[in-house]
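My structure is below; once you've seen it, I'll send some questions.
As you look at this complex, bear in mind that one protein chain is not there, while each of the others sits in place.
Each chain carries a letter (A and B) given by its place in the written order, and its residues are counted from 1.
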């Protein structure tokens, strides 16, 4: 939910409908609620309600259809437009608190995410403090309700980061997935391995030997910061070069937002592909090797090894062998 | 039986007209409505109406703010018809419903609209949604309004595209007077012409809706229910002008085609057209040999003041004093199955001492619906009928399987047997022709138009559509095609028309087919005959 024009539909279309940031300009307003279902990891049905933010609609949600809208919510994503006019803010917050109350009333167990959106409109220098200020405001407005705040923009990977976290909370057994992944990384002595969901390219499990940032990175506090530590405001296309060419002599220290960038790249392929679907991608650079393979029928795995001796072939072999296990794991979940 | 003149007052009344738009920040809202306050909104919309800069691009900050959000400011006495929020999902619907005619219903009202969605980058959020809706009573029949609603939607849409008539603050306020005029004009004059932009005018006229006309058969007689000529003017269709001259309640369609010298199809077309507008009504061909009987509605109409007052004037010549209804009633009651109009006329001494136009008399009953024609359906029944198989033996049976084969050769054999009696009966039938009025034989269709009469369109299904044109048979000969049609589904009129003879001749033929004398038995002259040997006539 969120005020009209705060970018709900845009981000949804970017994540789930493989839109590109620039095509979202074309989108029209959302009339009432747009319900969409997204199969996630074969047996997980994401039921996404994109609620039009116009006042009339909001009034409806809050006063009339409360038990329709707010019952049985597991996860509320409230989107704020950082660029919103001052005098709109108050109403915005009013609606926000109303929503929180409604949620508290109808589905108390729902977890609540707040996205401070359109961060790109804020100068990269001021970005962090703006974000923090806003975040504080929000915490004030949302009384005792526990919320997690992200700064996002459809123009860079921050969106993927936030959504990865969001989805992460939904994946029932993310933890043991991660554990398995750890073993796998161990096994093929790679630096790290990541599992993406295929259609959305959202990161669902992640494991790394490199200690450059740790599990508790998933904790949202510094997440906000991480999201903007170096979120260069560059049009999407260039990210690829970032990853591809400009890194050859980069130090083993990997940019923290690499996964999200990769997500975007793969997305582009999926978009641009005309008559075949992406299978795998092997990339060797002087200092590290990256192998992206489809793991199960709805996930990719990305394995990165810095050790030049490890041949991509080996990695791919390992992946092939590991597949059954992960498939079994997924199947196991659904059983 | 609703052959009454189309009455404008039958058109449903417009209870309200309103114009709703999608406000990028406020969502769906009623921008203007006439009369005001009839469409309420569940939530008192924040009273500063659309003056916020964000929206001003699309929504004129109205010179007269009272126009905007009239719901909350509605005068106290008018109670709203319905709540906009209940129906907003149909007034400003999801994209898939846009640019379609959408009629939704509230507990007491119907709301007809044509939601339009314009997509263009010139709008905030790339789109402009609006809908001009008409509100009617729930049980209103909107048949005739649907085109109107569509057109209003379309025209406004085009204006918006050309000159952003709706979205630009300059012209937007003109929507209110527009609605006002729609409301007033359509309700009072059921037509309207409103200039919108220098280039476009919104011209509307409500045409009352009628069901499609029924089947027109060549032997149907159109009777005018209104003065058609008065409704025609120079601009009318030429053929129509021609045909109308001949609609006199006596001539049947086929004959009109002849005498007006117009192609039969075109005449049919014209007649259907007139039927559609309920200017005429189709009757059966009137002939002295016809039979009529009362219908159940008689019990209501017999004492109906309108009927009893109209009838005398209708059936008696203007010069003569009209007969009292009571007398006419007796006459009507005397019309019974098994009694031709001729017999009936003698019985009631019509023509001799009673001054009465028998045709108009009968016609009146039929038009009013308390009298109906009893049609003859000849059926060929081979005698003696033996149980199981006689079905197959009837031409009917044969026909239904193999259209012509068996029927033909049977008819041939029959000819040989029949031709003996020909001489006598020929004279006789000639005689009868002298004696009796012969509507058919005069109006014998040109041979080329006979097959037209035989086509499935005019004859009930499965008839001999394939038969070649029938040369006019000399009355002595029984045309082979006749036998194909003796299955009880072809009425006397149809047969007579198809073969272009009067019923008397037809009866003579049938008698011969049936193998009995065409001469009625003693005391049966001119009386109705049902038993013609192996041809039985079923009246119904």
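Just so it is clear, a contact is a pair of C-beta atoms (placed from the backbone, for glycine too) under 8 Å apart; a residue touches a chain by one contact, two chains touch by 3 or more.
Definition applied: contacts and distances are computed from a predicted model.
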Omitted chain, identified by the protein name its UniProt record gives, among "Proteasome subunit beta", "ARP4-like protein", "Nitrogen permease regulator 3" or "Ribosome biogenesis protein ERB1": "Nitrogen permease regulator 3"
Full-complex contact with the absent chain, from B:14, B:98, B:166 or B:478: B:98
Omitted-chain contact residue, chosen from B:170, B:215, B:317 or B:349: B:215
Given A:17, A:189 or A:306, the one touching the chain that is not displayed: A:17
Where the missing chain touches chain A, by residue: 9, 13, 16-20, 22-23, 26-28, 32-38, 40, 43-47, 49, 62-68, 71-75, 105-109, 170, 199, 236-237, 240, 244, 265, 268-277, 279-282, 334
Residues in chain B touching the chain absent from view: 1-2, 42-44, 83, 85-87, 89-90, 93-108, 110, 116-120, 126-127, 138-143, 146-147, 150-151, 153-154, 157-158, 161, 207, 209-212, 214-215, 265-266, 268-269, 293-300, 302-303, 324, 326-327, 329-330, 333, 336-339, 372, 374-375, 379, 381, 385, 387-388, 390-391, 394, 396-397, 400, 455, 457, 460-461, 487-489, 491, 528, 530-531, 536-540
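Note that only the chains that are shown with their structure count from here on.
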For chain A paired with chain B, centre-to-centre distance based on mean C-alpha positions, whole Å: 66
In the complex, chain A residues that touch chain B: 4-5, 25-29, 31-32, 52, 54-60, 63-64, 85, 88
Residues of chain B defined as touching chain A within the complex: 22-29, 42-43, 45-46, 54, 85, 88-89, 92-95, 117, 119, 125-127
